[in-house]
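Read through the structure below, which is laid out as structure tokens, and then see the notes.
FYI, not all chains are in this one, though none of them got moved.
As written, the chains take the letters A and B, and residue 1 is the first residue of each chain.
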Amino acid sequence: MRARPFAHPFDDDKLHEECGVFGVSGVADAANFVALGLHALQHRGQEAGGIVSHDATAGFNSARRMGYVRDNFTKASLMETLPGPLAIGHVRYSTTGAKGTTQLRDVQPFFGEFSMGGAAIAHNGNITNADALRRELIGAGSIFQSASDSECIIHLMARSLQRKVPDRMQDALRRVEGAFSIVAMTRTKLIGVRDPLGVRPLVLGRLDGCGWVLSSETCALDIIGAAFVREIEPGEMVVIENGEVASHRPFAPQKPRFCIFEHVYFSRPDSILGGRSVYETRRAIGVELAREAPVEADLVCPVPDSGTPAAIGYSQESGIPYAMGIIRNQYMGRTFIEPTEQIRNMGVRLKLNVNRALIRGKRVVLVDDSVVRGTTSIKIREMVLDAGAAEVHFRIASPPTAWPCFYGVDTPDRDKLLASSMSEEEMCAHLGVDSLRFISLNGLYRATGEAQGRNNASPQHCDACFSGDYPVIPSDRVAQGFCLKAAE
Amino acid sequence: MRARPFAHPFDDDKLHEECGVFGVSGVADAANFVALGLHALQHRGQEAGGIVSHDATAGFNSARRMGYVRDNFTKASLMETLPGPLAIGHVRYSTTGAKGTTQLRDVQPFFGEFSMGGAAIAHNGNITNADALRRELIGAGSIFQSASDSECIIHLMARSLQRKVPDRMQDALRRVEGAFSIVAMTRTKLIGVRDPLGVRPLVLGRLDGCGWVLSSETCALDIIGAAFVREIEPGEMVVIENGEVASHRPFAPQKPRFCIFEHVYFSRPDSILGGRSVYETRRAIGVELAREAPVEADLVCPVPDSGTPAAIGYSQESGIPYAMGIIRNQYMGRTFIEPTEQIRNMGVRLKLNVNRALIRGKRVVLVDDSVVRGTTSIKIREMVLDAGAAEVHFRIASPPTAWPCFYGVDTPDRDKLLASSMSEEEMCAHLGVDSLRFISLNGLYRATGEAQGRNNASPQHCDACFSGDYPVIPSDRVAQGFCLKAAE
């Protein structure tokens, strides 16, 4: 019924967060709130979404759909099938399965019926020993229904000899390596967990005095009018039942390493991470960039939309006027069904257009959040020069992305990453721009509030995509031949 | 099969342009170019779109679809049904028909088979004597297929005794009052016309040395890589055939009155109108506003997205830092099918969220493009105060909208327009903000490049929505009881 969608024809050349999770308990029609929360988290995953709810009489119900939350989970006819005061949901970007497109069976939450009752889980992150666990579980007679690494968790829970679901989940998660921020539910409990490093975010909110909310980001609390209470801490499990929140510490303590790229790109600018405004951090990155890499120019223009806060900061620090030199078409969606050849070849021009009258004859600083393969950067440079710009200077709000992420972000293989084989100068030549500068790793840390920059002895964040310093060994990938960075 | 869409549940409280038109001749698969052009003009009409093409062997073909261009006219299977080197298209916002939703039969281009061959037309604007013409035509035996005012034109053409389509069109348009920018086609000709006042835009472009393009705006030339040649002049008809452009002047000459609201809001910021960058005009409006209506504040924030250029200008002129205090959710579409009660009540929060960490405790200047009914403005003020702003000052990039438009823009009835019954002070109290200021009409004219402001004796633009000075008497509406502004 549903044609196979083509991948983004203009390959937006960004890293993509793989998931957002959201859960609500203690309010009527919890699934409606989950739908709104997922809508606010849509930037974390646009391919598919799912919601599971529980109602005392209707039991567990679930709906999983390809496409945007707003196109599916806003319909009364669907939401009526998800009654009850407890619900969790998930939005998903891409698949770990074959063929490059999400299939419905890979869409979370996953549900399992256990001896003492059922549970549903929604997982943001990535299990780095999922292949090994999967082989082991299949050998013991488990039947997998998806290609998702996250399904291991529910099978490990099913085989736990514990009676209570939170205890089963602890059993399961102690076997799991990698990054996980999980929202789960039983008939009566809403559960949130973060891995010991706290790689992915997860926050707790309060709704109307009676309800509790778990969310990947604070921006999704805002949409339902929930108050931000606190972050779930790295290594913490909270179990919410009967309006009470109990906190557990099932894992051996470790020094947290929150993903620094959440600050740079993944999270929404109106979210608060680690007590800091994401927008403010990005603006501060622009300020740092202007200090580290000044240039004489007439205009500072963001590459829409993610470069905007850093461009504002760069303009404010440098005094060069800020301007919208590139305009985004608001009517783009994610994919095209059976597109014409022409659409397939259009690339970024379907989405972006240069403000020609503004750019002509000007020296332009373009601020972007990252350079991954560089393909889009080249097209943007062409468009800006075609429009008559005198000079084009790229300023990038993150250090060179030289290593893949194995903790829940969709990255190309290492050899596709421009920075894995080129120096900054080589990249500048490759992109054909007048200058190209990335923020330094220390500058980035400073912008996140670490006045001293990165503590190399014990880094404050996971920055593996920049540094190659992986806080959890990606064992499945190493088994497949991935070479870790040689010790220095 | 197709559920009836609900109107924008959060009523975005904007005026809406009713149409965009586009045509291409002289290139293979012209319809593909038209599809791209319409995608770039989608902001002028989001409800539906249509394309007609002509091919020597396949004849005329047409496709009309509800929804976005990108969801329909990007598909190879559809575009293959529209072959040939000549094509025109149309995007449509709303209907003049009953029931408030566009029906497929109202979607343009309209096609008519005449004695000497067929023609298709796509019309941007509004015929102000359409009711009278319709009655006359029905009386003579014409059968109307739509509720659209534009259909009169094709019936008038069918009844013309001229043999050539351009001559039939001139016959027809001489009977028509109101605003029209028309792109039309026969088997061999691409035709463009603007009404004598030139209320709506229409430009001519050149494609690849062999093709010609007609477009509502220049931004749609950019997407297909066409060069901007010139504007079609008010009262001009161009007939393009065999690669040649012939210019005709079928109407009695009048002083042009181009719609000033195209500068303020309708057109895309990357378009060029009357030789001026739309973006630059909007930034200049912000500069004028800062001069006319200064205020002590900590931040200047645009109401996304249309307030952005004026907010940049306001910040630059006032020295108050520019910031993204309100964040737009990029995953909103236009309508919801059978939405839940909660979605229906969410209003603007589905689309916008306040950047709480940034706003808290700050005096905020919010720059918006217009206030129509004021409903959205109230919700935004509530959101911003909820987020802890110390003061909220609205600055509006257009004068008070006190009169409906009858020339192709969807406006509420006069009594729904806040400015029709309230002074600026009363509106400020109604909206509950610390201050509210609109740009003056003269300030707006200055920002569009008229250094002396408005020439009241002979205004340079149509500004009827602000001034009540209608350059064409809206005769159908007057017949229905609409009261024109008393002469002063």
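Note that contacts are C-beta pairs under 8 Å (C-beta built on N, C-alpha and C of every residue); 3 or more make two chains touch, one makes a residue touch a chain.
This structure is a prediction, so every number in the text was calculated from the model and none was measured.
Each chain in view is the same protein; 2 are placed here, and the whole complex, as held in this structure file, contains 4 copies.
By definition in this document, only the chains that are shown with their structure count from here on.
Distance between chain centres (mean CA atoms), chain A to chain B: 37 Å. Against chain A, in their complex, chain B makes its touches with residues 29, 32, 35-36, 39-40, 42-43, 46, 68-71, 74-77, 79, 219, 222-223, 268-270, 272, 276-277, 279-280, 283, 305, 308-309, 312, 316, 321-324, 327, 329-333, 336-343, 346, 349-350, 353-358.
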